[in-house]
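Read the structure below first, then the notes.
What you see is part of a larger complex, with each chain still in position.
Think of it as A and B in the order they're written, each chain with its own count starting at 1.
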Amino acid sequence: MASGAPWVLSQVQVVAEAVATVAFALSGVIEAARKRLDAVGICVVGGLAAFGGGTVRDVVLDRRPLFWVQHAGWLWALLALCIAAMAFMRARHLEPTERAMQWPDAIGLGLFTASGTQIALDSGMPAIVAVLLGMVTAVFGGVLRDVVCNEIPRAFHDHRPYAICAFAGGWVLVATQVLSLPGWVSLTAAALVTTSLRAAAIVCDWRLPEWQASRRL
Amino acid sequence: MASGAPWVLSQVQVVAEAVATVAFALSGVIEAARKRLDAVGICVVGGLAAFGGGTVRDVVLDRRPLFWVQHAGWLWALLALCIAAMAFMRARHLEPTERAMQWPDAIGLGLFTASGTQIALDSGMPAIVAVLLGMVTAVFGGVLRDVVCNEIPRAFHDHRPYAICAFAGGWVLVATQVLSLPGWVSLTAAALVTTSLRAAAIVCDWRLPEWQASRRL
């Protein structure tokens, strides 16, 4: 993807993407356990949270094979992760709290936004579509997770900036590409901006406004 | 699409489609505001309601680029519309009532049915599939809107003819094509029949039957 990236950076990226995917999968596992799903439901919801966003992006772009088809090892890793998480939850009565999950999740948000936007740009999409698809990559895993668990998606509901950080980060990537900066610079900048905004939103407790329906609605 | 359409009619069609898209987007904005979603949720649900039906149709037909990718200006327009609607709701405590929305929605139902059925026929689909996809174009935006908002889709639930008007209108388009009428005639006839049926259903308060589950179920 980022052809100019030095070897070290591409290794860092692989590690970071793995961390991000694990964080997203665990968010699915935790939500499924909360909803008292069975072992199958936990694995499926974990998989939807981890791979759902990228899958929706690839269907929109008509890219095949899907990334989890091309790298089927991810499916085995996901299965192992879900089984390990279930064993761990059973033994320890579930240690990973949602607060602890926020930080890997913020890293995942940044990385998936950057890589998703880049992939869409590489497919020749206009800037607004690429930014939107970067956001979809980062956010729609969680949306599918919540829809299957019969909840309004948290990304649309909890009034803390989440998708909007991805939106901002996507534009950073577009801007750095217009400036012809090297690929690894723009990917890093986009991921950093997204993750920093999300981290700032958590630390400073920023809130998005809400619109309450009046009686006339 | 309708190559024989005179210039005036094609202008009318563009205006009418814009009205329809706006009506569908506003239905999403209103439902999202009711559910107290945040600003991101309002924009996403508005977008799903406006573009979701056509996107499902295009994925089934494997048409790429998707229409909102090809005409990315629609995304900017949608964003502007959602921001304007939110500002308006905040200032005025939300004026557009659901009753007022029924009429542009009925126009949208007719137009999306006609154009969706035509696109499917142009892709070589058999008549029943084309009619189904015309219905999907017109109805599935609202279905996705309701699923994300954690409701049973209103189109399947409120016992007022909605999708069934689209179904009838689609067959009108198929019939007029069998009769080799010019393209703009069949599109206009299908849209008019769909919208008129929906308008009649609203005015006369027609009801679809319901099937209540017995105890033996």
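One rule holds in what follows: a contact is a pair of C-beta atoms (placed from the backbone, for glycine too) under 8 Å apart; a residue touches a chain by one contact, two chains touch by 3 or more.
In this text the structure is predicted, and so the values were computed from the model without any measurement.
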Q. Of the full homomeric complex, 2 copies appear; what's the total?
A. 3
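One rule holds for everything that comes next: only the chains that are shown with their structure count from here on.
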Q. When the Cα trace of chain A is superposed on that of chain B, what is the rotation angle, expressed as a multiple of 5 degrees?
A. 120
Q) Can you give the whole-Å distance between the Cα centres of chain A and chain B? A) 30
Q: Would you pull the chain B residues touching chain A in the complex into a rising list?
A: 30, 32-42, 44-45, 55, 59, 62, 64, 66, 68-69, 72, 75-76, 86, 89-90, 93-98, 147-150
Q.
With touch defined as at the start, can you tell me which chain A residues reach chain B in the complex?
A. 59-62, 125-126, 128-129, 132, 143, 147, 150-153, 155-159, 161-164, 208-214, 216-217
